[in-house]
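In what follows, a structure is listed as structure tokens, so that the remarks can point back to it.
Shown here: the complex without one of its protein chains, the others still in place.
For chain A:
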Amino acid sequence: MSTAPTASGHRTPDRRAPRSTASLRHRLAERGVDSSLWLMVPALVFALALFVYPFSYGIGLTFQPSLAAQERWGGGVLANYVAFFRDPFVFDSVWITMRLALPAALFNVIASIPVALVLRRRFRGKRLMTSVLVLPITLGTVLTAQGLLIFAGRQGWLNRFLMAAGLVDEPLQLVNNYVGVMLSLIITGFPFAFLLVSSYLSGIDPSLESAARTLGAGWWQRFRRITMPLLAPGLATTFILTFVLAFSVFPSARLVGDAMGSTRVMSLMAFRAFGEQNDYPMASTIALMMGVVELAVVALVLAWRALLYKGSTGGKG
């Protein structure tokens, strides 16, 4: 509990004293400085020890390139950065990651909208359906990848069924390539996007749509003119979160992807530099650049979001 109020804090308010007669402690407390601030100490310790220090250390590492890197790429302390931009093998991974993360995030957000709209209504089996949609969130990427290999692999159930049904002549190549990673990103990312979009949607007062109906708006006009503009800021946030999740894809890129080809994502490159080449400074550089690329996309989306209406939407949000 905070400290007991001081005796001097009780004066008649109508006398306009030029200076506050309250004690220093009282005045500090009004600005939010009181003993409850001690509650922040554990979080601060963890943040400093587990994030701020290692992160700064990593940044420091990027400016200590290995001798080999300095000889090969030049640039002195910036050799790692020169390598990042000059070495196509490394730099191409930015586009490879983008080619996975952007479509996956876009799909997850856009596909969530109609599903969330339908599930906003009341009907029998709604709870079951929501559960089924959200269940994959509990699986984790490794389990999803394993499941994909068993289900969609060359000898998987899906291909065996399709072959047996005579729908395809030879097994579809659904794993160990771009498609496999994309599927895994959708399976793990969609429930997440769906949950977020649903909660944003439930924040919109349903009587707004009723009002639009009585004013003569059909379903498409109601969606485009009322629901969409009010939902858009939430969609932007959802996109950012699913994009960041997809951008840092690692296990599925390795397990169900083509780790040296079409799914050679940035996190794999960082791991390769760290695990196979023992080049910690280069690994740190790639990791840092990953963050920079993500932040650039996030900043773009936030800039667009800033143009939208973000006030109250009248619902229970």
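The rule we apply is simple: a residue touches a chain if its C-beta (ideal position, glycine included) is under 8 Å from a C-beta of that chain, and two chains touch if they have at least 3 such contacts; residues count from 1.
Definition applied: contacts and distances are computed from a predicted model.
Per the UniProt record, the chain missing from the shown structure is "ABC transporter ATP-binding protein", taken from the list "Glutathione S-transferase family protein", "ABC transporter ATP-binding protein", "histidine kinase" or "Outer membrane protein beta-barrel domain-containing protein". When the full complex is taken into account, the listed residue touching the unshown chain is A:G311, out of A:G125, A:G166 or A:G311. From the options A:G140, A:G218, A:G261 or A:G275, the residue with contact to the unseen chain in the full assembly is A:G218. Mapped onto chain A, the interface with the missing chain covers residues 205, 207-208, 210-218, 221, 225-226, 229-230, 309, 311-314.
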